[in-house]
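Missing here is one protein chain; the remaining ones are kept as they sit in the complex.
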Amino acid sequence: MQTDPYTGPVPVAEHTVDAESERSAWRTHRARLLILGGVVALAVAYMVYAAFPGNTLYFVTVSEFLDDPKLHDGQTLRVAGALAPDTFRRDDGSTLSRFRLGDKQPDVPGAAPGSPQMEASYVGVLPDLFFNPHSEIILEGHYDGHEQVFATDNILVKCPSKYQSIQAENPDLVPGAVAPAQTY
Amino acid sequence: MAAIAGRGPTDSTLRVVIRDFRLWVLFATAALTIVDVYLIFVVAPTDQVLGHIQRIFYIHVPISILSFLGFLVCAVAGVGYLIRRGEIWDRVAHAAAEVGVVFVTLALVTGVIWARPVWGVWWTWEPRLTTTLILWLIYVAYLMIRHYAPTPQQGRAWSAVVGIIGFVDVPIVYYSVQWWRSIHPVQVIGPEAADDALEPIMARILIFSLVAMLALFAYLLLERVALRGTEDAVSVIRRQGTYD
Partner (left out) sequence: MPFPLYAGKEPTTRMTVPPNNLPFLFAAFAVAWAVFFIYAAYMSWRRQSIQRDLRELQSTVELDPDPDGDEEERMGSV
């Protein structure tokens, strides 16, 4: 008999089924447990593989990419950087964008001055924060050696880890107000 | 049968105190949440880069932290169960794991909803997200093992082991943004947070939200422990009924 503070004495479980059916129930349970364990192990293995494919890094920087010819063989990878000023081009009515990415320094808006730049192309709708100088841009795609451009399949935007109110940097700007337009 | 019917007055008093306490925690949760809504949507400033969507932060972060707390309670109570073998340890561990799974599920869901407009994707296989999904899987497995084990006793012992070993993933989730390159922002709270990661007003509202969410967590945990108590009482009667 065990005792616990909520229900008081707890009777030990009695055997209410015969031994044979108990054994068969245990076989079913064991099969389910093995399947469960297998599914969990496979899922974890897949996720670790998906998160750390090949080079165990989620992304490489623009400099790392440019310096490593092994990455130029057309393999799919992620390259992170910041949009270089005055390099974004897109024709009216077109969804093809061309732009350059430079290295991003932590907590400094925009591409680091003088950092090497990578030419990239992308077809599709750009994320909201693509043009924000605080954003770090992560391109998923591969290097197209023929066109000499990084062909982007997906654009992800990494935003700063520091949060700051709109009023702190720009006292005139209150929530809901329209900001003065700025050209890049 | 006398084991069930015979209860001392002390036990009865304890029950009433616990039931009343749970109600008080529920009232506190409701009051704190109402104030929290006002703080999040009216008082908190709008983020200069992300805009209003950044307000998700005030629930996403507390929910994530409390999922860690749930799994900590589960692991500690699991150790208690393996040493003492008392029902109450298992009851608390089980309740904490289930509440923890609810919280980590919502951490993932609120994160996914936040990621779509900001990162541009609902999901990406990066370290913080992947380790969190593994955390979810570990404690879902914890709950399933209890269900599939041949006897309740084995289910309790096996799940306690899973709950203890599974907790190893919690610090991995927290430090993942330091250890590996990640798209997820680095910590804004805890030992690795930068001092200026948040404006003072944002930090204060985050702490308030954490307290409100802690009250909700405590309420859900107490409610789940109480439900387990009722479930156990019925299975005791059922076993004895069959035996008779």
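By letter and in written order, the chains are A and B; residue numbering begins at 1 in each of them.
Just so it is clear, a contact is a pair of C-beta atoms (placed from the backbone, for glycine too) under 8 Å apart; a residue touches a chain by one contact, two chains touch by 3 or more.
Just so we're clear, the structure is a prediction, and the values are computed from it rather than from any experiment.
Taking the complete complex into account, the chain left out of view touches A, B.
For the options A:Val60, A:Ala82 or A:Met118, the residue in contact with the chain missing from this view is A:Met118. Subunit B meets the missing chain through residues 1, 4-5, 7, 12, 15-16, 18-19, 22, 46-53, 55-56, 59-60, 63, 102, 105-106, 109-110, 113-114, 116-118, 216, 219-220, 223-227, 229-234, 237-238, 240-241, 244.
In the full complex, the hidden chain is touched by subunit A at residues 6-7, 66, 72, 87-92, 98, 100, 117-119, 121, 128-129, 131-132, 148-149, 166, 173, 177-179, 181-184.
Note that in this section only the chains that are shown with their structure count from here on.
The mean-CA centres of subunit A and subunit B are about 25 angstrom from one another, to the nearest whole unit. Partner subunit A is touched in their complex by these residues of subunit B: 3-4, 6-7, 11, 14-15, 45-50, 52, 54, 57, 85-88, 91, 117-121, 124-127, 129-130, 133-134, 137-138, 141, 144-145, 148-153, 180-183, 185-188, 194, 196-199, 201-202, 229, 232-233, 236, 239-240, 242-243.
Contacts from subunit A toward subunit B in the complex involve residues 1-11, 13-14, 16, 25-26, 29-30, 32-33, 36-37, 40, 43-44, 47-48, 50-52, 56-59, 80, 127-129, 132, 134-135, 138, 154-170, 173, 175.
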